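The complex appears here minus one protein chain, its other protein chains still in place.
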Amino acid sequence: MVILFELALTFYFAATIVGVVELFRSSKATTRMMMGLAALGFLIHTVNIILRYVLSNHLPITNLHEASSFFAWSIVLLFFYVEYRYRIGLLGSFIMPVVFLIMLSSSILPREIKPLSPVLQSYWLGIHTTLAFIGDAAFAMAAVIGVMYLVQEHFLKRKQLGSLFQRLPNLQILDEINYRLITIGFPLLTLAIITGALWAESAWGSYWRWDPKEVWSLITWFIYVFVLHARLRVGWKGKKAAYLSIIGFAVVLFTFFGVNLLLKGMHTFVR
Amino acid sequence: MKLLVTGLNHKTAPVEVRERLAFDGPKLESGIEALLRLDGVSGGVILSTCNRVEVYLTVQDPERSIPLMKRFLSEFHSIKPESLEDALYFYSGSEGVRHLFRVASSLDSMVVGEPQILGQLKDAFDFALRKKATDVYLNKLMKKAISVAKRVRTETRIAENAVSISYAAVELAKKIFADLETKTFMLLGAGEMAELAVRHLITNGVRDVRVANRTYERGVELAREFCGRAVRFEEFKDELVNTDIIICSTGAPDYVLFKSDMKRIMKERKNRSVFIIDISVPRNVDPAINELDNVYLYDVDDLQEVVDSNMLERRKEAEKAEAIVEEEVEKFLRWETSLDAVPVIVALRQRAEEIKSEELKRLFNRLGGLDERQKRLIETSFTAVVNRLIHPPTVALKEDAEARDSLIVLIRRLYGINGDEEE
Partner (left out) sequence: MFRGVYRFLLSVKTVILFYLLFILTALIGSVKIPANLAFFSGIDDTPLFRWLAENGKPSLTWWIYALIIILAFFALSTIVCTIDALLKRYPRRMLLLKLSPQVMHLGVLFIMLGHLLTASTGMREDILLQTGEMKEIPAGGTLALKDVSVRKDRFGYDADWITKIEYKDGDTREEFILRPVRPARKGRYGFFFRSASTEPEMNALIRVTIDNGAPWALLGGTILCFGSVGFAVARFRG
C-alpha cells in the first residue's frame, strides 16, 4: 500500500518533469508521454485509495495525509476531464507540478489509519468531503488556468511572441474556462458548507460553531462570491479575474493545510 | 522552342529602376503586343509587381534573343541601356523553369512565403491568355508553376507563419480571441496595407465590419467593398464600445485615440478585450493605451518584429520547398524533351519501321518459297510507301516552327507515340 502511494508519486513526478520539458520543446511524443505518465500515476493512485477504503471501511480522507492525497487525485481527475473537453495545449505542464507538490506534502504527513470517532461515522462524511474536494479541485484548476492566462497575457502585452506563446491557447478561451471552473467550484463549495452545517446540526445541535475551518471556509466562499460579483457586475475579466482566482486558491490551500496545522478545531480529524 | 526569362527584382535593382520598368495599366497591353512582334518570339507572359518585372518568352534561340530583349526593354521604357546592364538577369531552358517555379512558390520573394505573388502570377498569365499571347509550351509551363506553388504551400509550413504584416495581425488576433466569427471590426482611415489586413481578417471569418473615414464618401465606398457599414469619423469613438478589433491607418499627423478615451470605452464595454493595430506612420494611437488592462496595441514596428522572427522559422521550411521545386523542375524537363522535334521524328520512323518489318515477315511466310531478289523487290516497295507517308509530317516538324509544338502533340497522339508526358 505504501508502495502504491510512492509509485503514484513517482509517476506524477515523472509527468511533471516531462511537462516542464514540454514547455521548452514540445512534440507529439512528449505530450503523449506526459499524458501516459499522468494516467499511469492516476491509475495506481486510484487503486491506492480503493485499498485504503477497503482496509478502513470508510472514505480515506480522515487524516491530512489521506485528505491531500484525495485532493490531488480529484485535481488529476478534473485535469483529464478538462483536457478531454477543451484540449487546450500545455495544461498538463502547468497542472502536474501542483499535483506533485500536493502529493509530496501528503507523503510527509503521518499515514496510519486511526479509528474514527462515532461522530464522524456518518454518510455525511462521504457527501460533505467529496463535494468539498471536487470544488477545491475546480478552484485549483481555475487558478492554474489563471496562471496560464497571465503568462500568455504577459507575452501579448510585452510583445514577446516566442514559441511558448505560439503553443499556449488564446486568451479568450483561457478566461472562459477559468470562469466556468469557478462556476462549477462555487456551487460545490456552497453544497459542501451546507451539508457540513447539516452534519454539525445533527451531531452537535448547532449548525455553525465558528470553528476555524468553518470561518475559513466562509472566507473562501466570500472570496468566490466576490469573484463572481466582480465578473458579473463590474466586468473584472481577464487579468484581474485571473489574479482573483489565484488568490482564491491560495485561501483554499490555507483552509486546507494551514487551518489544520496551525489552528485547532472540529476538523482536526482525530481527537 | 526555348524558354527565356528576362527580368529584374528587388535584389538586382533599386525601386527607382523597377518603377521605370514596370508594365502597369495600358503599358502591359502594348508591351505584350510589341513583344510578340519581336523576331523569333512565339509566346510571352509579363509579370509586373512592385518587387519584380519579368518577361517569360518562348523563343527560337535564347542566345540570339538576349540582346534583342535588352534593346526592347530600354526602348520601350525609354531607359538608357547602360542603366539596365547590371540589373537584368537572363535565364534560359532549365534555369528559367527553376526560376519561375521558385518565384511562384514565393521562394524568391522579399518576404519568403508571402502568398500574394501566386495571385499576381495567375493574373499575369490570365492576361496573356486573353491576349492570346501564349503558346502550348507557355500554357503548360505556367499551369505547372501554379500547381507547384500550391504543392509547396500544402506540403510545407512556409506560408503558415505570419508572412506579411497584415497576416501577422490576423495571427495575433487569433491569440486574443477564440473565434473571429463573432468579433466586430473597425477600419479607421484607409491605406493599402490596412485594406490588405481587412481582407485577411474577412477571409479568417470576421463578419461585422465598420469603416470610419475622414471623407465619409470614401468610407461608404470601402464599406461597400467589404460588405460592411460606414461610420462618420466624428462618431467612431462611440462605435468602439462594440468593436473588438481596430485597424488604424488615418495618415493624421497626431493621435486620434487617447488613453483617456480608451479608458472610458473599456469601462463601457465591461473590459471585453480589444485588439488595436496602428499601422499609420506617424502613429495615430497613443502608445500608453497598451498599459490598459485587456487592451492590446501593436504598431507597425511591433508587427514587423513578429514578421522578422517568423522569418527564421520560415527559412527552415524554405529548404523543404526548394527540394519540392527541384523535383518538379526535373519532371517538367522530362516532359519538355518529349516536346523536341527530333525524338518525335525518330520515334515516328521507328514506329513505321516496326510496322514495315512485321508486315514483311508475315507476307513472306504466307507466300513462301520466294527467292532473294523477289524478297528485295517487295521490301523496296514497302520502304518507298513508308517513306512517302512519313515524309510530309517530318518536313512539317522540321520546318513549320510556328506550329511545331501543337504538331508534336498531334503526331504523338495520331501515331500513338508516347513520350514522358504526364496528365
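The first chain written gets the first letter, and so on, giving A and B; residue counts start at 1 in each chain.
Note that contacts are C-beta pairs under 8 Å (C-beta built on N, C-alpha and C of every residue); 3 or more make two chains touch, one makes a residue touch a chain.
Just so it is clear, the model here is predicted, and its values are computed rather than measured.
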item	value
Partner chains on view for the chain not depicted	A
Selected residue (touches chain absent from view) among A:T10, A:T31, A:T46 or A:S122	A:S122
Touching residue (missing chain; options A:I50, A:V234 or A:A250)	A:V234
Residues of subunit A in contact with the chain not shown	57, 115-119, 121-122, 124, 179-180, 183-184, 186-187, 190-191, 194, 197-199, 201-210, 212, 215-216, 218-219, 222-223, 225-226, 229-230, 232-234, 263-264
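Please note the rule applied: only the chains that are shown with their structure count from here on.
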item	value
Contacting residues of subunit B [partner subunit A, same complex]	172, 174-178, 267, 270-273, 290, 293-294, 296, 298, 302, 305-306, 309
Complex contacts: residues of subunit A adjacent to subunit B	152, 156-157, 159, 161-162, 165, 170-173, 176, 234-240
